[in-house]
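Written out below as structure tokens is the structure these notes cover.
Left out: one protein chain. Kept in place: all the others.
Up next, chain A:
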Amino acid sequence: MRLITHNMLSCNIKGVTNGFPLKVEAEKVIEKEIDFNPDFLRRMFAKIEWKALVEAARSLGYAELPEDSPDATVIESAADESLLKKLHHALLELHLEEGALVCPETGRKFPVNKGIPNMLLHEDEV
């Protein structure tokens, strides 16, 4: 699972109001290079939750993203794509292979095995 997916998952246990973002517990992280697509990243920048991404990336051992969401003009700039390259790496190249996603409100753990998070709820949680 990559962090673009993490950026949309939340804990949907009945009664939970702040199930986003899920905390990440990483046991095994792998990196796979993929093609850099600046236009796609600019489009995604407008949609993602920056803070959720920064924290999740840190949990995977990648601390290069600035804490505060960068200004859109920096992202739009064609002259300097260094920040976009970091965004690319964090969003699309880091894979959580083994570990867990943890509900920020209840502490409920959703295990991640072979890269696949199990978000199924128990009967008493729905």
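As a convention for this text, a contact is a pair of C-beta atoms (placed from the backbone, for glycine too) under 8 Å apart; a residue touches a chain by one contact, two chains touch by 3 or more; residues count from 1.
Following the convention adopted for this analysis, contacts and distances are computed from a predicted model.
Missing chain, UniProt protein name, picked from "Methyltransferase-like protein 5", "E2 ubiquitin-conjugating enzyme", "Mitochondrial inner membrane protease subunit" or "Glucosamine-6-phosphate isomerase": "Methyltransferase-like protein 5". Counting over the whole complex, chain A has residues 1-2, 4-5, 7-10, 12, 20, 32, 34, 37, 39-40, 44, 47-49, 92, 114-121, 126 touching the chain that is not drawn.
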